[in-house]
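Omission of a single protein chain aside, the complex is shown with its protein chains in their original locations.
A, B and C are the chain letters, set down in written order, and residue numbers restart from 1 in every chain.
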Amino acid sequence: MSASPDVLTSQAVEPAEAKHLPGDLAMWFFILVELAAFGLLFASFAIARFLEPEAFAAGAETIHAGAGLANTLVLLTGSFFVARAVTAIRAGGVERCVNWLWAGVASGVVYAVIKFSEYGQLIGDGYNLRSGTFYFFYFFTTFFHLMHVVLGMIILVAVALRCRRGLYSAADHRGVETGASYWHMVDLVWLVLFPIVYVLL
Amino acid sequence: MKYKSQAVAKPYFVFALILFVGQIVFGLILGTQYVIGDFLFPAIPFNVARMVHTNLLIVWLLFGFMGATYYLVPEESQRELHSPLLAWVLFWVFAAAGTLTIIGYLAVPYAKLAEITGNHLLPTMGREFLEQPTITKIGIVVVALGFLYNVGLTVLKGRKTVVNIVLMTGLVGLAVFFLFAFYNPSALTLDKYFWWWVVHLWVEGVWELILASILAFVLIKTTGVDREVIEKWLYVIIAMALISGIIGTGHHYFYIGAPEYWLWLGSVFSALEPLPFFMMMLFAINMVRRRRRNHPNRAATTWAIGCAVMAFLGAGVWGFLHTLAPVNYYTHGSQLTAAHGHLAFFGAYAMIVMAIISYAMPLMRGRVANNAQAQKLEIASCWLMSIGMLLITLFLTGAGVHQVMLQRWPESGEALAFMATHDALAGWFWARLAAGGLFTLGLIAYLVSFFVPQREVAPTEDAEAQTAAA
Amino acid sequence: MNRLTAIWIGLLVLTVASYVLGHGMSGAWLPLTVLALAAVKGQLVIDHFMELAHAPRLFRYAVSGWLFGVLGLMAVFETVV
Partner (left out) sequence: MSERFTKSMARNIYYGGSAFFILLFLGLTFDTVTALPERDNRDQLTEEVARGKEVWEVNNCVGCHSLMGEGAYFAPELANVFDRRGGADEATFKTYLKGWMMAQPIPAPGRRKMPQFHLTDQEINDLAEFLIWTSRIDDNNWPPNIEG
């Protein structure tokens, strides 16, 4: 399986007309349930903040917004890499697809490193899951999300390895789409989490 | 019946139903004690009757699950059971241990039973649902290990279907989580925290895997829908069950001393718990709609659909009703808890066992299905029991709401005391007892349906041809 | 420049903009603006990265509905608090 020549433009292979759900339907059930879980967490966050506005305002002072900003940029970039991987495989570019996928994994690593240094600082300052409702939400929601990033990385690695073994092609690349869909969901959740936790408070 | 060894399921089913009758008898006693406080006192105090009622429930469901496993594993694996003899031996061991334990509960005071069985050596008794003497608990572990060995080898050596694998993970989980019954620290909150690993992770975790796989088996057999379709839905549904149910354990950690964050965690994740039950209901109804053939055993289909619907109502709707922490603050440990418990256990677990019994018993008795008359009676019994249980649930819900209004909602000083509140609830409890009577009628009709004479008995060959076609 | 690259750069710019807004300025309109920016970013991801613009409508509605639902709820709480 080698990359087919670039005579096929990415436009040509994109399923513009027919309705197409990228990836496996089973994954989409999972994505919808995950979104529901995050949605309930965000709603709870809003309620908790409504109940204890001062504690939330004080808590927000102690977290590091710069790290949140950096991580948003990293995740958006990771999402972009993985979207490029899908485009690549649609054009038959197996090798390019694998490279973009690894780039996506790398963005996840950078994200995790930033996240852990952020946790390290806060824990060093004496905060943890039980330092009040604000810190519970901060630690739990971001850690829950971080675990999703890690799961997304595991999925991307699995997809990249399978892709390298030549299991995906321009004709059959649903596995790449499935992994990419999960990864973008993780990004989407962060796009909501970022303003709520890091910007608004 | 395709394989001879499937027949070992029969004694398990028969004994399960005998214990079921016992459970209901004690349920009626309890219902009566709720309105006539000294009924049968001191011969059978309330705590003894309740212990018998709940323990019989657990044990008859376990017998039902084991019978279901022995019936469906050989058929799914396409080979005989590894050791039918072991299955028989374990049947007698478990039945004897169970019977002795119940006799122990009834014959001597509980403290005496604890002393006789050496509870002080490894204290595990006296906790809700885990009242069994330590030695009985050890017996349960031994039976479970033998059972898993027997069934596990059969699955390993045979065809590995999704139904088989999901059932096995459920059964292994059941055995593993039961081990927490032996952990009983002095620190009460710690004790309660891990107690739920047995109770919640059973009924809202691994038992759901067992339920879903038995349901899938019955649906594959009775609807003729492509196995592939049923199996992938089975995976999705149980995935949802575990995703929501594992952290959903948190709804039990609100008010027993665990950290405050469980109020949020338990509320968020248990709000998702109705989802798998909703999917299961849609799934069962859909599969029956899309059926490729009309299986002659309509009663089994009725039980299967009934199970999915009642499980959704009992576990899904009635669970959600009081699962959010601010609501649960007032309803925790009230009659509402009892309402939810009754409908959830009946809908999800009692009914799935009756569904597999309904499907398998006629086959083990040499016919594809019972005759029309027997099935009519059986279907009527399903409706009677379901309506009886729904009424029990509704009356207990009424009692629960009324109890909260009188006892929990008002400030200290204005709130009614527990006993006075219960006196005020007597009307609800009388109605509940009457509904229990209706349920009992349903149970009697169900048992009678096994003895309806079969005039046009289908020959065994036909039965096998029918099953083979599935 | 290809479409994905343009969208990626747009997302980065919007992110920095919302951060600068949130930390450099104040005003009653600010939280709503930040939430609106998040909605735009989310919808871009949904349409172009997740490719739900071309997916069966049910899925696009479900995911976009989630996005606007959550952000809308936040906006309600922002104006109430």
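Heads up, the rule we're going with is that a contact is a pair of C-beta atoms (placed from the backbone, for glycine too) under 8 Å apart; a residue touches a chain by one contact, two chains touch by 3 or more.
Treat the numbers as computed from the prediction; the structure is a model and nothing was measured.
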| item | value |
| --- | --- |
| Contact set of the excluded chain (shown chains only) | A, B |
| Among B:81, B:114, B:271 or B:284, residue touching the chain not depicted | B:114 |
| Touching residue (missing chain; options B:148, B:321 or B:416) | B:416 |
| Full-complex contact with the absent chain, from A:47, A:65, A:114 or A:151 | A:151 |
| Contact residue for the chain not shown (choose from B:3, B:235, B:278 or B:320) | B:235 |
| Chain not shown, touching residues in subunit A | 21, 24-27, 29-30, 129-130, 144, 147, 151, 171-172, 174, 178 |
| Touching residues on subunit B - with respect to the absent chain | 33-34, 36-38, 41-42, 45-48, 50-51, 109-111, 114-115, 119-120, 123, 125-128, 131, 162, 184, 186-190, 192-193, 228, 231-233, 235-236, 238-239, 242-243, 246-247, 249, 253-260, 262-263, 265, 329-330, 332-335, 337-338, 407-413, 415-419, 421-422 |
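Note that only the chains that are shown with their structure count from here on.
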| item | value |
| --- | --- |
| Farthest chain relative to subunit B (centres taken as mean CA coordinates) | C |
| Euclidean distance of C-alpha centroids - subunit B vs subunit C, Å | 46 |
| Touching two or more other chains - residues of subunit A | 36 |
| Shared interface positions of subunit C, touching two or more other chains | none |
| Complex contacts: residues of subunit A adjacent to subunit C | 10, 14-16, 18-22, 28, 31-32, 35-36, 38-39, 42-43, 46-47, 49-50, 53, 65, 69, 72-73, 76-77, 79-80, 82-84, 86-87, 177, 180-181, 184-185, 187-188, 191-192, 194-196, 198-200 |
| Subunit B contact footprint on subunit A (complex, rising order) | 26, 29-30, 33, 36-37, 40-41, 44, 48, 129-130, 133, 136-137, 140 |
| Residue numbers on subunit B that touch subunit A, as the complex places them | 232, 235-236, 239-240, 243-244, 259-261, 264-265, 267-269, 271-272, 275 |
